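Beneath this line is the structure, given in structure tokens, with notes to follow.
Taken from a larger complex, these chains appear in their original positions, while the remainder are omitted.
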Amino acid sequence: MLPTPKKYFLTAAAAEGESTLTAFDNALLSGKVGNINLIRVSSILPPGAEHDPELVIPPGSLVPTAYGYIVSSEPGQLIAAAVGVGLSPDTFGVIMEFSGVCGKEEAYNNIKSMLEEAFRSRKMELKDMKIAAVEHRVVKTGCALAAVPMWY
Amino acid sequence: MLPTPKKYFLTAAAAEGESTLTAFDNALLSGKVGNINLIRVSSILPPGAEHDPELVIPPGSLVPTAYGYIVSSEPGQLIAAAVGVGLSPDTFGVIMEFSGVCGKEEAYNNIKSMLEEAFRSRKMELKDMKIAAVEHRVVKTGCALAAVPMWY
């Protein structure tokens, strides 16, 4: 089987680029996840996974990551992305991602509601939340991104 | 290399949620794949993989999964998702996914046609098919999802 991740951190960042994909790439760099290979996952924090904001991951590594992002080419538009981890007292957690044409506060509140619903659906106690959010006013082509990379 | 999966099952389920992502999350829960990390793959059943509908996968595991889904926020709309596995006599199989604004029967028939085409394209004999399909009448925000999780 594929090994289950043991560590994680949250990141949220935004950037401009000359194209859609380079705006995304620059947002990844700005969020300190630009030189690894993100593998998108939906979206459970494994039991016992430790929060480690100082995690250093070697370049090119395959990194299971829950993320949301938005790219916009409409100058002046406000875009936002947020990601949240909901923690249970004693087992796995749940990760939620959001992105949209809105500000950071709305993105933050959406994540909060989504985590609360996810724990209600599972009949689990939501002990704590960690949320990272970012907003960005588009200049030419901008990207807002929020991610929870998971590692070992 | 990443280990090649040895087992699989099919699931199809639908649910409502308060947001797009929580409707998806609730459909995953309803399909018994809500507490794992789906890694989306395209879409081959490894040679020798065994069908195991009783598979229990630990929470937070990284699970290679072929899936299709649709989320709709149009009350009254009928949505459907289906997934199919085409089996060969002696080697790998092919997985196809479908989702759309239609009923279960149309989703089922689409998968059947797609599997037949996939085997014609490969000049392989299609020995057997397993198909799972679901339909859902949207109340507020609904998701129909069909998946083939693969495991070890």
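Annotations
So that you can tell them apart, the chains are marked A and B in the order they are listed, and the count of residues begins at 1 in each.
Here is the rule we use: contacts are C-beta pairs under 8 Å (C-beta built on N, C-alpha and C of every residue); 3 or more make two chains touch, one makes a residue touch a chain.
In this text, all values refer to a predicted model and were calculated from it rather than measured experimentally.
The copy number for the entire complex in this file, given 2 shown chains of one sequence, is 3.
Keep this in mind: only the chains that are shown with their structure count from here on.
For this pair, chain A with chain B, the centres built from the Cα atoms lie 25 Å apart.
Those residues of chain B that touch chain A in the shared complex are 2-3, 17-19, 21-22, 24-26, 28-29, 34-40, 58-64, 151-152. The touching residues of chain A, when paired with chain B in their complex, are 1-5, 39-47, 49, 64, 66, 91-92, 94, 96-98, 110, 113-114, 117-118, 121-122.
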